[in-house]
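All protein chains of the complex are present and in place, except for one that has been dropped.
We just call them A, B and C in the order they show up, numbering each chain from 1.
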Amino acid sequence: MLDKKGIAKRIAQELRDGWYVNLGIGIPTLIANYIPQGINVEFQSENGILGMGPFPFEGEEDADLINAGKQTITAMSGACIFDSATSFAMIRGQHIQLTVLGAMEVSDNGDIANWKIPGRMVKGMGGAMDLVASADNIIVAMMHTNKKGKSKLLRQCTLPLTGVQCVKKIVTNLAVLDIVEGGFKLLERAPGVSIEEIKAATEGRLIIEGEIPEMVIA
Amino acid sequence: MLDKKGIAKRIAQELRDGWYVNLGIGIPTLIANYIPQGINVEFQSENGILGMGPFPFEGEEDADLINAGKQTITAMSGACIFDSATSFAMIRGQHIQLTVLGAMEVSDNGDIANWKIPGRMVKGMGGAMDLVASADNIIVAMMHTNKKGKSKLLRQCTLPLTGVQCVKKIVTNLAVLDIVEGGFKLLERAPGVSIEEIKAATEGRLIIEGEIPEMVIA
Amino acid sequence: MNKVVANAQEAIKGIEDNMTLMLGGFGLCGIPENCIAAMVDANITGLTCISNNAGVDDFGLGLLLQKRQIKKMISSYVGENDEFERQMLSGELEVDLIPQGSLAERCRAGGAGIPAFFTPAGFGTEVAAEKEVRYFNGKPHILETALTADFAIVKAWKGDPMGNLIYKGTARNFNPMMAMAGKITIAEVEELVAPGELDPNQVHTPGIFIQRIFQGAKYEKRIEQRTVRQKN
Partner (left out) sequence: MNKVVANAQEAIKGIEDNMTLMLGGFGLCGIPENCIAAMVDANITGLTCISNNAGVDDFGLGLLLQKRQIKKMISSYVGENDEFERQMLSGELEVDLIPQGSLAERCRAGGAGIPAFFTPAGFGTEVAAEKEVRYFNGKPHILETALTADFAIVKAWKGDPMGNLIYKGTARNFNPMMAMAGKITIAEVEELVAPGELDPNQVHTPGIFIQRIFQGAKYEKRIEQRTVRQKN
């Protein structure tokens, strides 16, 4: 089974040289720490920066330089700054090659819910609806089950949707799955995780064809 | 009767302090030379500058600093530069208080034609359609009749339209007229021009009420 | 063209109860601190505030929320604010949540004279309820309309008396679009410079969009999430 870092490491393997990448809050943010050698990517933060760098050294924080999670950041050499309309022009106009975000639920046709629990949690969708409606290449990074042990990979989402039929790939603590016609197609098992465990943790339709290899994580 | 400079001088009297103004090619361009004392206006050129200044001194021309007529210009202190989308955001978003442009024909309901003579002249509308469709305050500066002596103030335009029911005021070599419900309302006569001459040169409906004063031009 | 006013108190003159305001900023970054404080003092109530976020409990728009001066928020993300959540869940506060990109584009559209546009964001979700759906290139889009405000209040780094503005870093965010969309737009700046000091080529917001400008005092610029790494 993977921890959050492991999920981030596995997703980092999906990065390709020259890509622009938008990382959501939570597990996705960790991916920046595990970029494979020889791969050059640039991170876009939807509040208006391309070429986001690591956190600043203590004492060098700048209140005017934050990411979409409101964390203090730095700018890489060659970075650029822009307004929110231009930022979402990049997103909506499909200039970003990969979007990784967390989810509360994903359904086996690619619907995603991650912004609202009616009557309880009201934070808003932020940029998530723009991201999922626009991106061609969306990976969801999340735990396979919620804190109560219930599956987050469902036949149908129960929470208000963020987007429909948009998720292409999911990396969880248990597995890597693609969303294809007919359901979640199991591609890889997390180290030490059996197919039975994945079946038990997946409520939506699960497609298992042939040998399912164990993930290889450096 | 006014010459082109006179038309420009008369329109300059319409300027109010603090206005942003877009001047079209031809007679309108001349208005910049006759801004009344104590009045501060800024000129917008739709190719992307606010705070357009006079022509450069000889030898100081900059190929990268032109107006919408492709003439070399200068920038005033406090000028700013922007792209064409932002420029037309200013125009369409009604941030400009006065637009002055030339016309080939104006009808007595405020339609204007100034971009095309089918089969003969094909220059394109440039920014004129955006300007006339957007501006609240449009003055047309033109000669009352064309080179063949035919009226340019018509019951109905014969050339392809640039915009409909948008012109508010016309200043010609013969008169100042507002466009109101029912036609061209004569406001002022050019120096030495009789009402009969204006009637004869106006094909569209002309409204004449009370005494029509002669223009006062400094 | 001199649009300079003395201070925030003078700048907010004319903002009345029940008006609609736009306020720049993302989180606490790039917010018009001085004008917010002046509106708290002035006790203006019944406000509809268009702002990406709603501040935190004790800063930013949170200060207006605490005093119940806001009737309705139009935002994209309102987490990290307990008082907001309490007022919203209890029904005291109306809230209209909008995808962040649609919010930015709707403000720009309002300022640019584009009354409506199609976007894919929100199709198939609550956000699309009662909105027109149309397919372009086989992909569903919804029709979103422009937003404008009685007053827009933005914060910039530098500005000149004509209202030309330059922002710093990610404090730019929503400020440029909101500057375009106010019937009256107020800019507060950290430094008011003389005409001609800003390079025309580097102005972010052309002065034409600004009606009032002043140099703000004592910017706190609070950091919401102070994250650092260690020197090794």
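Here is the rule we go by: a residue touches a chain if its C-beta (ideal position, glycine included) is under 8 Å from a C-beta of that chain, and two chains touch if they have at least 3 such contacts.
Model, not experiment: these values are computed from the prediction.
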Legend entry - Shown chains that the omitted chain touches within the full complex: A, B, C
Inset, instruction - With the full complex in mind, choose from A:A63, A:I81, A:L177 or A:M215 the residue touching the hidden chain. - result: A:I81
Legend entry - Which residue of B:G6, B:G24, B:G48 or B:G183 touches the chain not shown here: B:G48
Legend entry - Sole residue of C:P120, C:G163 or C:G182 that reaches the chain not shown, by the stated touch rule: C:P120
Legend entry - Absent-chain interface as seen on chain B, which is shown: 45-49, 54-73, 75, 81-85, 87-88, 91-92, 111, 116, 119, 122-130, 133-134, 160-165
Legend entry - In chain A, positions touching the absent partner: 18, 20, 40, 42, 44, 49-51, 75, 77-82, 85-86, 88-96, 134
Inset, instruction - May I ask you to list the residues on chain C that touch the chain which is not drawn? - result: 105, 109, 112-120, 134, 136-137, 139, 141, 145, 166-169, 200-202
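Just so it is clear, only the chains that are shown with their structure count from here on.
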Inset, instruction - Show which chains lie in contact with chain B and also with chain C. - result: none
Legend entry - Pair of chains whose C-beta contact count is the highest in the structure: A-C
Legend entry - Relative to chain C, chain with the most remote C-alpha centre: B
Inset, instruction - Can you check how far apart chain B and chain C are, centre to centre, with Cα atoms defining each centre and the answer in Å? - result: 36
Legend entry - Distance from the mean Cα position of chain C to that of chain A, given in whole angstrom: 28
Inset, instruction - Quick one: which residues in chain B touch 2 or more of the other chains? - result: none
Inset, instruction - Any chance you could list the residues of chain C touching two or more other chains? - result: 108
